[in-house]
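This part shows subunit A:
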Amino acid sequence: MAVGQTASSLTRRRLVAGAAAGLTAATFPRRAVAAASDVVAAAKKEGKVVVWGTSDLTIVRRIVQSFNRTYPDIDVEYFRLEAGPATERLITEHAAKQVNVDALETPVGYIEPLIQRDLLDRFTWRQTFNVGADYVLYDRRVVQIWNVEIPLCCNTDKVKPSDVKSWDDVLDPRWKGQVLLEARGQALATLALKWGEAKTLDYIKRLKANDAIIMLGGTPLAEALASGRAAFAIGTYAGKIDLMKQQGAPVDWLLISPIPATKYLMVVPKGAPHVNAARVWIAWLASPEGQAVVYEQLHYGFLVGNTLSPNGRKMRAAGVQVVVEADDPARERALLELVSGAIGALK
Partner candidate 1 sequence: MVRAGRPVVSLLFIAVLGLTVYLVLVPLVVLIVASVNATGAHLPFERPGIFIANYLTVLRDGGTYRLLLNSTIFAVGSTVIGIGMAVFFAWLIERTNIIMRRVLFVAVLVPMAIPNMIYATSWLQLLDAHAGLVPVTLAKFGIPFPVSILSLGGMIFIQGTALASNAYLLVAGALRNVDPTLEEQSAIAGKGVWQTLCRVTLPILRPALFAVIVFFAMVCIETFDVPGMVGLSAGVQVLSTRIYWLTHPEGGQLPDYGTASALALLLVIIALMLITLYEAQLKRGRRYVTITARGYRPSRIKLGPLQLPLLVLALGLLVITVALPLFMLVWRSLLRFYVYPSPAAFGRLSFSAYRALVDEPTMIAVLRNTVLMSVATVVVTLSLSALVAWLTVRSPITASWRRRLRMLALTPQGIPSVVIGIAFVLTYLRVPIPIYGTVWIIALALSTKFIAYTTAALTAAHLQIAPELEEASLMAGADEFATYRRVLFPLLTPALANCVVWVLIQAIRELVIALMLYSPSSQVLSTQVWGLWQNGVMDQLCALGVVSALVLAGLLSLPALLPRRWRWLPV
Partner candidate 2 sequence: MIVVSQVTKTLGEDGERTAAINDVSFTVENGTIFTLLGPSGSGKTTMLRCVAGIETPDRGEIALGDTVVYSSARQINLPPNRRRIGMVFQSYAIWPHMTVAGNVAYPLVGRGLERSVIAERVERALTQVGLQGLADRDAPNLSGGQQQRVALARAIVDEADTLLLDEPLSNLDAKLRWQMRQELVALQERLGLTVLYVTHDQEEALALSHRIAVMRDGQIVEAGEPLALFEQPTSRYSAEFMGLANFLPCSVASDARPGERAAAQTAFGTFVGRVCASEGQTPELFFRPHRITLLSGEFDAGTSDTGAGIVSAVSHLGEVNDVTIRSGEQSARLRLRSSSIPRVGESIRFRLEPGCAMIFVPQRVAV
């Protein structure tokens, strides 16, 4: 306190300063919105982006080729890592102040621990890159790139698709030991949002009573289905089935309501070494151009919202209802635990 100033004069100073700040805040938004071109320029300077995800490398490479046609100066280093280990590694590296990844694919269930530890970077996706509002989630921390649909699938040598009417058909004793069930139960956990927990648990019990074969992983499930080990598969991806069908495998996915779908989410961790390149990459994936490439290569796209993939359009045309997994990460996690526990393989 300088000589001659009184307490009251100080308080008045503070009031004026506060009012000025509030006025400024009202006039100009607090966060500075970067222009897309600035971000791209910064990304070019960074030169590369390290991405962790679970997609097939050959396919990703083709997607990256398209990306590089638009952004030739940004190298994409894609790195296969399962969600669990990825999350854990991020947490560990972050604690040691050594983050090595720029963009990360994260299932809904893993969002919570990352948010709790404040590990995710917020960004003005909508303003800078025109990413649809539907697709920016969890207070601008997460971008949804596509949906993964997990419908009921069948082996066309054993079953005529038109003969299947509902999910309950697989409980028929005729299909004893002929149904593949994915161990993590993602499809059923999502269905539980529509069916309710009690019905889902009952369904699982009856599946097991019908000698369902439990396997780990959607793709191995598709492989087993194609090889004739079973007639039905619950928990494999329509995109994969489409690709296999193209190669002549006797498989197909069924337009039976409801079709569960997950959200494919990407995040940028705090402290990422190439943060702008990450933003460019994610924004491109979410753009129409990127979406077209993704669909062509992976057969994934959006099933809800305004821009539907061809599969999404097919479903809408057939009047099939799509159930997307829960927004609330805690709820999602609880359902997954419940379902995988009921299936009882992963312990």
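General observations
The rule we apply is simple: a residue touches a chain if its C-beta (ideal position, glycine included) is under 8 Å from a C-beta of that chain, and two chains touch if they have at least 3 such contacts; residues count from 1.
A word on the picks: all candidates are chains of the complex that A comes from, given by their letters.
Small disclaimer: the values here were computed from a predicted structure and weren't measured.
Looking at subunit A and the listed options 1 or 2, the chain it touches in this complex is number 1. On subunit A, the positions that touch candidate 1 within their shared complex are 50, 54, 56-58, 61, 77, 79-80, 82, 84-85, 87-89, 91-93, 95-96, 98, 100, 107-110, 112-113, 177-178, 183-185, 189, 213-220, 222-223, 226-230, 240, 244, 247-249, 329, 332-333, 336-337, 340, 344-347.
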